[in-house]
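With one protein chain held back, the other chains of the complex are shown just where they sit.
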Amino acid sequence: MSNTFGTLFRIIDFGESHGSAVGGIIDGCPAGLELDLDFVNSELQRRAPSSDEFSTARHEPDSVKFLSGISNGRTLGTPIAFIIMNRDVKDDANANILKPSHASFVYMEKYGHEDNYGCGRASARQTVCRVVAGAIAKLLLQQYDVAIESYLATPPPPCPPDDTVGAKISVRVTGLPTGIGEPVYDKLDARLAYAMLSINAAKGFEIGKGFAAADMLGSEYNDRQTSGYRFLSNNDGGVQAGISNGQEVCFTVAFKPIPTLKQEQQTIDFEGNPAIYKGSDRNDRCVYPRVLPVVEAMTALVLADLLLQQNAKQLCKN
Amino acid sequence: MSNTFGTLFRIIDFGESHGSAVGGIIDGCPAGLELDLDFVNSELQRRAPSSDEFSTARHEPDSVKFLSGISNGRTLGTPIAFIIMNRDVKDDANANILKPSHASFVYMEKYGHEDNYGCGRASARQTVCRVVAGAIAKLLLQQYDVAIESYLATPPPPCPPDDTVGAKISVRVTGLPTGIGEPVYDKLDARLAYAMLSINAAKGFEIGKGFAAADMLGSEYNDRQTSGYRFLSNNDGGVQAGISNGQEVCFTVAFKPIPTLKQEQQTIDFEGNPAIYKGSDRNDRCVYPRVLPVVEAMTALVLADLLLQQNAKQLCKN
Amino acid sequence: MSNTFGTLFRIIDFGESHGSAVGGIIDGCPAGLELDLDFVNSELQRRAPSSDEFSTARHEPDSVKFLSGISNGRTLGTPIAFIIMNRDVKDDANANILKPSHASFVYMEKYGHEDNYGCGRASARQTVCRVVAGAIAKLLLQQYDVAIESYLATPPPPCPPDDTVGAKISVRVTGLPTGIGEPVYDKLDARLAYAMLSINAAKGFEIGKGFAAADMLGSEYNDRQTSGYRFLSNNDGGVQAGISNGQEVCFTVAFKPIPTLKQEQQTIDFEGNPAIYKGSDRNDRCVYPRVLPVVEAMTALVLADLLLQQNAKQLCKN
Partner (left out) sequence: MSNTFGTLFRIIDFGESHGSAVGGIIDGCPAGLELDLDFVNSELQRRAPSSDEFSTARHEPDSVKFLSGISNGRTLGTPIAFIIMNRDVKDDANANILKPSHASFVYMEKYGHEDNYGCGRASARQTVCRVVAGAIAKLLLQQYDVAIESYLATPPPPCPPDDTVGAKISVRVTGLPTGIGEPVYDKLDARLAYAMLSINAAKGFEIGKGFAAADMLGSEYNDRQTSGYRFLSNNDGGVQAGISNGQEVCFTVAFKPIPTLKQEQQTIDFEGNPAIYKGSDRNDRCVYPRVLPVVEAMTALVLADLLLQQNAKQLCKN
């Protein structure tokens, strides 16, 4: 189900970076949710390039247009379609060159594409769709008093101006009720890992103590409980046996450096001949800070979906 | 789809550790595959307790019985059902006590269970089903010349005899063709992360350089290609833009210490009163080495599923 | 998803008629449902051969064994596995002969099977799994005050003793709340048609006036409403725009004659040579009455699934 994410609250999206538009359809959002367009736009603004040291100097945020599923400012319960026009789509001078550590080669192998226009779907441009869908998931989660925030886990290392650098992003979820997440395969943390690794350039995921847990003893690690079922620690990061335990859900995602550099890189072209690949001023130098709303969006999609799944399990009429 | 994993090649399983049996159904395996029962049993043997320093001293491996989907030693293309009887199921002296960092509390909250019998599904006992399904996925992958191996990534730290310790397990996949994995949400690495975090006690996943990638520069990280489309490095761990690039697929999974200790732990019971939880000699002290076939099994399930998905994309009759 | 039916409340099953057992896994049943085993057995009894004019003279009903998902007589919320042993499995004297209007030829073509043992999955034996799953769905529906009954729509035509005959079965559902069924593709009637045509030998489905509606004028057909939103007729059979309207849901299923006759039929064998196929005294002569609990079971599975889907659509915490 490659271009769809989620079971009951789900997104499917479309669009190549060199095409006319990107967009998607959100299906499964309950009827009656007030659709705060200012909030959706503020999320898109967070993803827009800014004047910080790591982002490109493009100007306005994307403008989203909703085509269905909303009437009088509220959701109808029907699919919510949205579209965002692509701007400034120019011919790509590097269209025939394999971008190092990028999608060029694998799309050629998978689909038989003969240039980089074929892999425009793999562009970070796609993440704007995640942000729109995630904003609506966040609005739904607000009705359940769930909040999500993300931040840089550690300061990035120094980075020359013509190079790029990776980043670690942490997420904290507050207000999530106990009992969210499905046992065995659709564990809350398994769904989060799935969602996070689906983001471009993500290479790692850990929850709670994560990789450090591998070096700990059980006696120091275990989150014990005391009166009022209160927890004495949160090494598990709010998820035990795949199900939320009422504590903050805390996890971290590792991103590799953005593969497109402003310096020249020796590579080959689609036909296998030696070539030079060189990015432009349009390229970011780190996924941070623009990835923050994307990470939060994917978190929101996971939580909204699992909350609705939990709602379903009613033994009788209310 | 909580108890199912996979789209075209998929497993659904059942069983509580205190019940009479565990088992499952493998659906979507092509017809005509030779079912090497010795291989299935050898995988179960790898999961069985042994005399190594970290495992309990139970004796024989589990014995699996296949109920359908096989005739004359070959798969029929119909569902392959299997069952494994539980042995030595005794009353649990700790049935009313919340196991620290375990499933007791969250199952109580999610399902309304009033003792640990209700969370027998969360036991590591369930992983025997993964191993059986994974063994069949491995047999299918052998037809495609794909091999999977796993090993301890780093030596575990010293651990007192009444305590437990975590572990990091690495996996290496060889022979995987290029083009496996679906773009955007069902990326190969996203599916692997999903599969790995669904294993009991898993708390982290990284592919290729993983978390270390976050501290690297693009110029040192990028996997560039040269003549013959040959790669000069494999920092991406064999997956780019979510799709296999023909290199070895390499990833690592972090596991927390097993939560059940032979030493006493202060906790509470299901009614919230202070209590002591103390494990028995039956409990392992580290997920290693018994988790190795489980990790490989989940890897095999992901790969078999994505290989069949790739097969489907034919434009015309062969 | 060939061997699975349902999204939130779902069944997957296994087993060939010539194998050792059939069975299945019911996933998604809410926790806490009292599992009335007498009721499950009474449903199996209804499917068992009886002394009526159309059934074979086999004796006892099948005996189902539950392996998981139940504790102290109530569902745990985990997968409910069940198994039913096959009895009297003998070598099939007709194993190499293509059964007319049956599965022999298409399974040979689809899976490469070389005899009728390969198509044991297509046997009506499989429907015993539907009855078990349907019984549990019915128990859940009882909590919602929904009841299902089925009956012969019209008397069957006269049938010589060595021949077989078709049947039309009607179903009436009472107590179904309004608002059940999903718009567009997962309409309540579309799911019912899907479920009914999945039953062996089913060749037609109609809801409300069904095929007769094609010859009616809108002015005589339309179900108009009056004060209290009360309907003045029920030509639509309780479903409008794919969603239940609170009236009785009424539909009819057409079954072809059972293809296995006690008289000789000229056919060919798997290698294409002329052959004679002749059934035995073990074969029923009409799907009625044994198909009644099967039809009801599939109805129950559709309704339970759509009820849980409707439960999910909550805008905020209860």
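The chains carry the letters A, B and C, assigned in the order they are written, with residues numbered from 1 in each.
One rule holds for everything that comes next: a contact is a pair of C-beta atoms (placed from the backbone, for glycine too) under 8 Å apart; a residue touches a chain by one contact, two chains touch by 3 or more.
The structure presented is a predicted model; accordingly, all values stated were derived computationally and were not measured.
Note that of C:47, C:138 or C:209, the residue touching the chain absent from this view is C:209. For the chain missing from the display, the contacting residue among C:18, C:121, C:138 or C:290 is C:121, taking the whole complex into account.
The residue from A:46, A:113 or A:172 that touches the chain not shown here is A:113. Interface residues of chain B with the unshown chain, by the touch rule above, are 7-8, 30-33, 77-78, 140, 143-145, 177, 183, 308-309, 311-318. Panel shows chain A; residues 1-4, 12-16, 19-25, 27-28, 31-32, 67-69, 71, 76-81, 83, 110-113, 117-118, 121 of it touch the chain omitted from the view. Touch with the hidden chain on the side of chain C covers residues 1-5, 7, 13, 98, 100-103, 105-107, 109-111, 119, 121-122, 126, 154, 157, 159-160, 163-168, 178-179, 181-187, 189-198, 200, 202-211, 213-219, 221-229, 235-237, 240-246, 254-261, 263, 265-268, 272, 274, 309-310.
FYI, only the chains that are shown with their structure count from here on.
For the pair chain A and chain C, the distance between mean C-alpha positions equals 42 Å. Residue positions 31-32, 77-78 of chain C are each in touch with at least two other chains.
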